[in-house]
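The structure follows.
Every protein chain except one is present and positioned as in the full complex.
Letters are used for the chains, namely A and B, taken in the order the chains are written, and counting of residues starts over at 1 for each.
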Amino acid sequence: MTTLALEESAGFDRHTIEYIQRAAASGLYEIRGLGAKRRVPGFDDLLFLAASLSRYPLEGYRERCSTKTVLGTRYASRPIELAIPITIAGMSFGALSARVKEALGRAATELGTSTTTGDGGMTSEERNSSKTLVYQCLPSRYGFNPDDVRRADAIEIVIGQGAKPGGGGMLLGQKVNPRVARMRTLPEGVDQRSASRHPDWTGPDDLVIKIKELREITDWQKPIYVKVGATRVFNDVKLAVHAGADVIVVDGMQGGTAATQTVFIEHVGIPTLAALRQAVDALDDLNMRGVVQLVISGGIRSGADVAKALAMGADAVAIGQGVLVALGCNSDTYVSKDRHISAVEDYAKLGTAPGFCHHCHTGRCPVGVTTQDPELELRLDPMVGAKRLKNYLKTVNMELTTIARACGKQVVHHLEKEDLVALTVEAAAMAGIPLAGTSWIPGRTAL
Amino acid sequence: MANMTAPEAVKPKPVATERPPAKLFDLARDKLRDLNLFLHTRAALEGAPHIHVNNPDGAHSVACGLNANLDVHIHGHVGYYAAGMNQLASVTIHGNAGPGVAENMMSGRVHVKGFASTAAGASAHGGLLVIDGDASLRCGISLKGADIVVGGSVGSFSAFMAQAGRIVICGNAEDALGDSLYEAVIYVRGEVRSLGADARFEPMNETDVAAVSMLLDRAGLTHSPKEFRRVASAKSLYHWHADADQEY
Partner (left out) sequence: MCGIVGLLIKRPALRDQLGALMVPMLVGMTDRGPDSAGLAVYTAPVPEPSHKLSLYSGANQVDWSQLLLRLAKELEGVHEIAPTGTHAVLTSATDPDLLVSWISRHAPAIAVLSIGQSIDLYKDVGAPADIAERYQFKSLRGSHLVGHTRMATESAVTPAHAHPFTAGRDFCLVHNGSLSNPHLVRKKLEPLGIRFETDNDTEAACRFFEWRLREGDDLRTAVQRGFSELDGFFTFLMGTDQELLIVRDAFSCKPAVVAETDDYVAIASEFRSLAHLPHIKHATLFEPKPEEIYSWRI
C-alpha cells in the first residue's frame, strides 16, 4: 500500500502557488473586494469581566441601559444625535447599487442612526431615505458639490480607508454605467483612476484651513469628521484634533472596499485593535476625550465587537462589510417575491461559492448588492434589505446592551477598558489590556 | 511668476440713486464670519448684489459657498479657497489668490487680477475662472467641467486628472501638463516643458478655434485663437486590462 506524499508548504501553500501562476499568466495584480481575510489580532482576542461579587449586574428589560450617542459637539451648532452607537460606514454609490443605498437609509432611519456616502457622491435615494446622512469629501471629489454639502448632516473629510491607506478609489469600467458616469463626470465604461491625495490641500497645517472653509460654507452648523486609514494612528489622531476635527473616524486594516489590489488589502495598514488603542491614547494625551468623538471601523461584526470598542474608548463604531452581509453578501440565496432563490450557480460562474466570495469588483454580485447591472440589482429589494439590516443592527445593539448590563452599566458609554482582558500576548500588547488572569500588559507593565 | 503692484483699497463709491447701494465690508474691522453669513443669507434678499470687501490681507475662505447672483469685489490679496464652491456669483479679486481659488466652483465667474497659487480651480464643475497673471502648480487639477483662462503661464502638473472642461493657457506650461487626462481639453499658446502621461498634442479644429475665441473674449483677452495648440488625452489609460488577453 502506498501513501500519497501530500505535504503542503507553509510559505508556498496552494494559495501562494495559485497567486504566482495567475501573475505569470496575466501580468496583472489581483484586484478584489472586501477587507483583509487573514487572521490578525482582533476583538475575538478580548473578553469581558462581567458582574461578580464585587460588581453587580443590571436586570434586562426593566433596568435601562442607554445607547444614546452624540457626535460632533466640539464646534458644530447641530451635532449628530444617534439612538445607537452603531453607524453605517461610507460605501459609494457605484460600488453599491442605488437600491442598496435606499435600503441602508431606510434601516438607519428606523433605528435612529446615520449612513455615509462614499467615493461617488450623494444619491437622492440615500438622502431621501436616510434621516442622518454623513457626506464624504474624498481626494477624487467625484460628485462633490455645495448643494449636497448643504443637504448633508455632517461632512467627512476622507484621508484614507483601512483597506488601502495611501491609495485612492477604484471602480472598474463594468460598473461605470451611465448614471455612475454622470455623477462622477467620467466617460461610461472607463476604468476609474483615482487620486490618492486631495487636490487642494496636503498635510494637517493645510487641513486646518480646509476644515474652516467647509465650516464657512455651512455656516458652522455641521460637524466635520476626519477619517483616516489605520497607519500612524497616534500621530494622525493628534494632528486631526489640532486641525480642528469634531469627530475622528479610524478604519483598521480589516475594513472593506469594493475594489483594490489584494496586496494593498492584506499588507498595508494595522489591525483595528491596535489602531483603536492608539487613537484613544492620542485623545487622552491631548485631554480631548469627550470633546472630540472617535468612531472606529474595520471588521466590526457583532454586539461583542461594539461593546469591546466602546470599552476601549470609542464613542461609536461604523459597520460596512457586516451591513452588506446582512443584505445578502455571501448568502446562497436572494429574495424575490417573498421566495428564496438560489444564487449558487452565479457564484460558480464567478469562480467562487457562498461564504468565499469577494468579487465586488466584477459588478456581477450574485445577490444584487455590489452591482450596477440592471438585472442583477433587482435581486436586492430595498424593503427586504432594509428589514434584514434593521434586524441585524437591532441584534447587534441588543448584544451590546446585554453585555453592558452584565457589567453593571446603565449607559453603554460607561464601559471601560478595565472591563476587558486579553487572551493572547499579541492582543494584550496591541490593545494595552492585561492578559487574562494577570496584570501584565506587554510593553507597558512589568511581568 | 508674475508680481502684482499695489491693489488699492476701495473707498465707498458715490451712490447712484437708481441702483441699490453697494455694501462695504472691511476685514480689518469686520469678521469674516459676518461677511460670509451676509453673503449666504442676506445679500440676495436685501437686493444688495454689489459687495465690496477691503483689506482682505490674505484671509482664507473669503466669499466661499456663494449661491446667488451677486457681484463681489475683493480689494487686495486673498488666502486659500477664495470663492470656494462658488455658484452663480461673480467674484473679482483685485489682487493675488492663495491655493484653491474657486475650488469646486459650480457656476458663475471668478476673476483673479493678479496671480493664483496652487490648485486654482481644483475640481470645478462649471462656470469660468479667469486668472490675469500666472497660475502655480496643479492649475485645473481634477477639473470636472468648468472653464479656466490663464492670461499668464501655469505651473507643473496643471490639468492633472482633469475629467471635463477647458483650460486656455496664454503663456507657457511647465512639466507634466495634462497628466492622466480624461476628457478635458487644454489649449496652450506658449511652450510646454513636458506633457504628462497619456496627454498629447492634437490638431486644432474649427470647434476648438471657436471655443478658444469665445473663452478669450469672455476673459477680455485679444490673442488670436490660431496661436493655440490643443492638448488632449490619448485615452490609452482608459482600460487597465488592455494586456490581460495575452495569457501564456
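Odds and ends about this structure:
The criterion applied here is as follows: a residue touches a chain if its C-beta (ideal position, glycine included) is under 8 Å from a C-beta of that chain, and two chains touch if they have at least 3 such contacts.
Model, not experiment: these values are computed from the prediction.
Of the options B:Pro49, B:Gly79 or B:Gly127, the residue whose C-beta touches the omitted chain is B:Gly79.
Touch with the chain omitted from the figure is made, among A:Asn128, A:Thr202 or A:Gln410, by A:Thr202. In the complete complex, the hidden chain is touched by one of A:Leu34, A:Val149, A:Ile217 or A:Leu239, namely A:Leu239. Annotation: of B:Asn36, B:Asn96 or B:Gln163, B:Asn96 touches the absent chain (contact as defined above). Among B:Asn104, B:Thr118 or B:Gln163, only B:Thr118 touches the chain left out of the display. For chain A, the residues touching the absent chain in the complete assembly are 197, 202-206, 208-209, 232, 235, 238-239, 242-243.
Within chain B, the residues in touch with the undisplayed chain are 1-7, 57-60, 77, 79-80, 96, 98-99, 114-115, 117-118, 136-137, 155-157, 174.
Here is the rule we go by: only the chains that are shown with their structure count from here on.
Put simply, chain B touches chain A in their complex at residues 32-33, 36-37, 40-41, 60-61, 64-65, 67, 79-81, 84-85, 87, 99-100, 103-104, 106, 118-119, 122-123, 125, 138, 141-142, 144-145, 160-161, 163-164, 180, 182-183, 237-241, 243-244, 246-248. For chain A in complex with chain B, the touching residues are 24-28, 140-141, 144-147, 149, 172-173, 185-187, 190-191, 193, 195, 199-201, 206, 209-210, 212-213, 216-220.
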